[in-house]
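Note that one protein chain is taken out, while the other chains of the complex remain in position.
Read from first to last, the chains carry the letters A, B, C and D; within each, the first residue is number 1.
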Amino acid sequence: MAHKRNRRKIFKKGLPPESLVYTGHREDTPANVVSVSYTEAAFEEIQGYVAPRLEERKGVLWTDVRGLTDTKLIEKVGMDHGIHALALEDVLDTQQRAKLEEFDNGLFFIVHNLKIDCVALELHSEQIALFAGKNFLVSFQEDPDDTFAVVRKRVGDGIGRLRRKGSDYLAYAIIDLVVDSYYSVLDDLEAQELELENDLHQNGAAHTTKARMFALKRTANEFRHRLLPLREAVTRLHRTESDLIDDSNRLYFRDLVDHVAQILDGIDNQREMLANLEALYQAEAANRLNNVMRLLTVISTIFIPLTFIVGIYGMNFDYMPELRWHYGYFIVLGVMFCLMIGMLIYFRRKRWI
Amino acid sequence: MAHKRNRRKIFKKGLPPESLVYTGHREDTPANVVSVSYTEAAFEEIQGYVAPRLEERKGVLWTDVRGLTDTKLIEKVGMDHGIHALALEDVLDTQQRAKLEEFDNGLFFIVHNLKIDCVALELHSEQIALFAGKNFLVSFQEDPDDTFAVVRKRVGDGIGRLRRKGSDYLAYAIIDLVVDSYYSVLDDLEAQELELENDLHQNGAAHTTKARMFALKRTANEFRHRLLPLREAVTRLHRTESDLIDDSNRLYFRDLVDHVAQILDGIDNQREMLANLEALYQAEAANRLNNVMRLLTVISTIFIPLTFIVGIYGMNFDYMPELRWHYGYFIVLGVMFCLMIGMLIYFRRKRWI
Amino acid sequence: MAHKRNRRKIFKKGLPPESLVYTGHREDTPANVVSVSYTEAAFEEIQGYVAPRLEERKGVLWTDVRGLTDTKLIEKVGMDHGIHALALEDVLDTQQRAKLEEFDNGLFFIVHNLKIDCVALELHSEQIALFAGKNFLVSFQEDPDDTFAVVRKRVGDGIGRLRRKGSDYLAYAIIDLVVDSYYSVLDDLEAQELELENDLHQNGAAHTTKARMFALKRTANEFRHRLLPLREAVTRLHRTESDLIDDSNRLYFRDLVDHVAQILDGIDNQREMLANLEALYQAEAANRLNNVMRLLTVISTIFIPLTFIVGIYGMNFDYMPELRWHYGYFIVLGVMFCLMIGMLIYFRRKRWI
Amino acid sequence: MAHKRNRRKIFKKGLPPESLVYTGHREDTPANVVSVSYTEAAFEEIQGYVAPRLEERKGVLWTDVRGLTDTKLIEKVGMDHGIHALALEDVLDTQQRAKLEEFDNGLFFIVHNLKIDCVALELHSEQIALFAGKNFLVSFQEDPDDTFAVVRKRVGDGIGRLRRKGSDYLAYAIIDLVVDSYYSVLDDLEAQELELENDLHQNGAAHTTKARMFALKRTANEFRHRLLPLREAVTRLHRTESDLIDDSNRLYFRDLVDHVAQILDGIDNQREMLANLEALYQAEAANRLNNVMRLLTVISTIFIPLTFIVGIYGMNFDYMPELRWHYGYFIVLGVMFCLMIGMLIYFRRKRWI
Partner (left out) sequence: MAHKRNRRKIFKKGLPPESLVYTGHREDTPANVVSVSYTEAAFEEIQGYVAPRLEERKGVLWTDVRGLTDTKLIEKVGMDHGIHALALEDVLDTQQRAKLEEFDNGLFFIVHNLKIDCVALELHSEQIALFAGKNFLVSFQEDPDDTFAVVRKRVGDGIGRLRRKGSDYLAYAIIDLVVDSYYSVLDDLEAQELELENDLHQNGAAHTTKARMFALKRTANEFRHRLLPLREAVTRLHRTESDLIDDSNRLYFRDLVDHVAQILDGIDNQREMLANLEALYQAEAANRLNNVMRLLTVISTIFIPLTFIVGIYGMNFDYMPELRWHYGYFIVLGVMFCLMIGMLIYFRRKRWI
């Protein structure tokens, strides 16, 4: 994180507010554009960028830009679709929070495609920016992989409502796809948490358990910090009075709000379980210390007095009558044996052994 | 939990948003439908599904679907009653939060029937979905057991207001039945908590107590996470301006809001008591460690110096005058005895023994 | 608590929502009714229930029902005064939270008379329900003792404004009496807290202190859980637009809001002090462990090396030159004495002794 | 605190709501009144109470009552100025929270003059009540000392805007004086906190540090509990629509809101620092225990095995060949010396010594 932010600091300090600088860390990715244009009847897919003629157009034109390194291209795409300079700046600054911004000619939405690395327990984020205008949608992805292939296929095959609806429903379909992937992240977190819990029950408060527990907590926190602004953004999308959203589609956006709330609920539950787990870990560690101390105390309490006794009869005084008794040695052994048995019974009663 | 969610991920990823897939874990349950139709005067109960003729109908038609595996049937029921595809999807996705959604032709309500397993301290949840239209109500239950028999009997016998009121009051009666069962869950939690507390006072910070305490905390958290969205849903039901709710029935929904608030209050109180219990457990464990350490210190502090003294007279120096004294041995024994008594008095004063 | 709730579960499960069942634990209490009727000029007090003729009445009729076991009587009182069935149900269910409910013909208010048992540190609660109509007030008390004698006397003697005002002011006077008693509860909690604090300073982290501390925390939490809904209810009473509240009396209800806020403030302060006390207790316990360990370490560190030295000269080697020296014994004693002094100085410097 | 509250309980229980009883603890203070009357041109100061003729008056009449024991006088002052009985009651009950109450004929404001006792770390509070009417202001102070001398002098000397403005600005000047004194309290808290922190760094987790830390925390909490209602009161004063506040003076009340917010911010910061300090204290104490245990372990681990070795050669077996070796003693000494050195190196590597 620190690395990426530093880039922003270095590149942007002192530049005027709307300068276009890519602040991400995927610099060697070539930009890749797919244009899809469809009406209820027709469908066309073109590799590469096609300048739109928005005025005379019917149906929806979806321009999908993958990779953000070619700032020239992005500036041109922005200009052609009338995207405000501040929005374009946000497209390139990949440290943005999820948000909705309304412009006169379109809605600008930022969301992140999240994946969890279950080994290092890190959250990988790809920023996705959407600009939805009257009859067009532009999507900007940070990574070159074709995340939206599923949606494009659905448009192409005419499955579901996509072909019959406008650019707002297309935006919904894309955001829904991203939000659906969050369920996987939540599942992975839950699976990790359960594994940790089993680990704790089997191995006690081991060192590796602790490291994973804290890493998991950190990841869960980061996930939640991604979701909080998203909830706000999606709620505002549902409630916006912009006429770019068709009233018949509001139900779908309400469903989106619901999904995000459900995931947030899941992550909050997860965080409580992790807090529970941490308390359990601490109790386990304290318990372990208790056990260690108990063993030490049992051993010491039994043998220290005995050692004192044998020490007495190791003294070299000229006159020590017991030493002369014929069975003195066995009497002392017997006394010590009884003492030991007595203490063992005492500790057993106290449930220490 | 992880198991169920994974199902959703596996089945639904890439499908269009409104696909009907059952995501629960009760796959081998056959669907079971009971249709009840009543006016103030008449009452009829039919096993099996009867397609409704909603337009020409008087009184209320209640279709109760038990078991969600037959997606074909559910789709047909949905179609016949004009239930929106997004609502039907939610019926089948049994990971939903409690919620109210208003559609033009009806109110869609999701609530969960909760039971607590007092041995494993787990919360069992059965999702219940209601769709209340002008003169009909459709209820979907995840489990095949006849949860609503009591309500059906009351309708049949004409007890209370049910026969005189519309489908909104029927929905109220069903939700009230479910919410009433939450009192049992709360009671069980309280009983478990009291048992734990007694346990802690009797057995101290034992291992099993700890495990149950954390399990109880987790269950209480989960219960609360079920109630929070329910409170919101019920409050919105009370305040909705939909004309499907008769004004004379608003008092009943207010009463429902009140009950949920009371249960939430109870569970919050419960959680504070559990936090209290956890602090008590920790204090108990720390106390135990203290006791162990105190015993160790008492034993060591008494015998280590004494062992040193006997060690002195075990030395083999040629010239050690005390060794030659006739009563040297007894003098040393006496001195050690006095030392021991002195230390015992000291520890008694410090209340260590 | 668990006991009482279970009663509700057992008695009410499956009954229609508005059934009248007394859920409290004071079953053998006979119901007791006092009717007071007054105008500015006249005052009449009758033992026993008098059916009101509300229409033709002037002045205020106050019916005070003490003891809730006679459900028949309560149903009759409710019917005569037009109290809604849901409100009557709440009168009998003594697990209610404080609340205000507005009906067309009156305001229904629930509040609890609280007393603290300073020995067991438990909160005793008596539920009080008021139904204030146009020119009448019905009060239901759970206990048979005459809590409102003071108010009745003030009405009878014509002290203060009571006789000149309507039923809303009478309701205010009763609620104010109850809220005033909360100051005593707060005082008792404060006194207990101070006592505990003194205890902690004098006896350190003793066992009894801990038990009382946790009991006090629990009681403070419960008290707060009683106050939170009361604040809401009283605030709504102050702000209600019902024409049953005379505008000239709003100042008094504002004063009530103020008192409840003040008590809540006091209890919040109290809770922070208790949290503080708990932290102090823990610090004290940790400190105690520290002291024990320090003593153990001092004793061990001084005597273990010395014991080693005397052990050396207890060995039986044929050739150990020191043993033959004439003053060997005294030299060794001297060396050990110096070592001991050195270590004592070291520990004194470290402030361990 | 408990002491003062008890007085309220004892004196007021059962009295009608508006009874005038002084509940503070400064009983032997004689009441002391100063009347100041001014217009832009004239200024007059009279010792003692002067009954106002409010109707025919121009300019502002400020009646400053110091000491609250003479309830007769206070009742007369209240009657003369038209102060509502509930407000008068609050003047005398010195346990009030800060608040603003609007009456038809004036604004009633309660604030507290706070001082900190830096030795006992206690907060001393003097309740100040203001009643500001159209052309008069009455101030009630609990203490007899002349807190407002500064303001009266400013009025007399005609410094600042006071003479040109009305009674609302005078109220502002008084409240501002009180709020300004809160900065001193905050400064004192900060100074104490810094001192504690230095203490902790120098003396480690000493006993006195702990006691002061908890006392400071308690005082900071109490201070915050005083400020929270004050913020609310001052904000309402700024926003009130009462025509007693001249619009040109709203800026000054906004400034007051700002000051209170700034102090609250400071105290919140302070509380976080104290929480930080507490965590530091605990870490320090844990660290100390660690050091003690480390020393014990080092000493034990080095000498216990050595003592075992010398024990071996202290055995009295007839046939122990090593005992007969000429250099046996020195070999054993050498071996033990090497062992000791080895362990010291080991502990040094582990940074234990």
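Basically, contacts are C-beta pairs under 8 Å (C-beta built on N, C-alpha and C of every residue); 3 or more make two chains touch, one makes a residue touch a chain.
Just so it is clear, the structure is predicted and the values come from calculations on it, not from any experiment.
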| item | value |
| --- | --- |
| Per the touch definition above, residue among A:F303, A:Y319 or A:F347 touching the missing chain | A:F303 |
| Touch with the omitted chain, as defined above, among D:M79, D:C118 or D:I159 | D:I159 |
| Touch list for chain D against the chain that is not drawn | 150, 154, 159-162, 172-173, 176, 180-181, 183-184, 186-187, 190-191, 194, 251-252, 254-255, 258, 261-262, 265, 268-269, 272-273, 276, 279-280, 283, 286-287, 289-290, 293-294, 296-297, 300-301, 304-305, 307-308, 311-312, 314-320, 352 |
| Chain A residues touching the omitted chain (full complex) | 1-2, 5-6, 8-9, 12-14, 16-18, 84, 86, 95-97, 99, 101, 103, 207, 210, 214, 217-218, 221-222, 225, 228-229, 278, 281-282, 285-286, 288-289, 292-293, 295-296, 299-300, 303-304, 306-307, 310-311, 313-316, 320, 322-329, 332-333 |
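The rule is simple: only the chains that are shown with their structure count from here on.
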| item | value |
| --- | --- |
| Labels of chains that are neighbours to chain A and to chain D | none |
| Chain C on chain D, rotation in degrees - Cα superposition, rounded to nearest 5 | 70 |
| Whole-Å gap separating chain A and chain C, where each centre is the average of the chain's CA atoms | 42 |
| Chain A and chain B, separation of their C-alpha mean positions in angstrom | 26 |
| Two or more partner chains touched - positions in chain D | 314 |
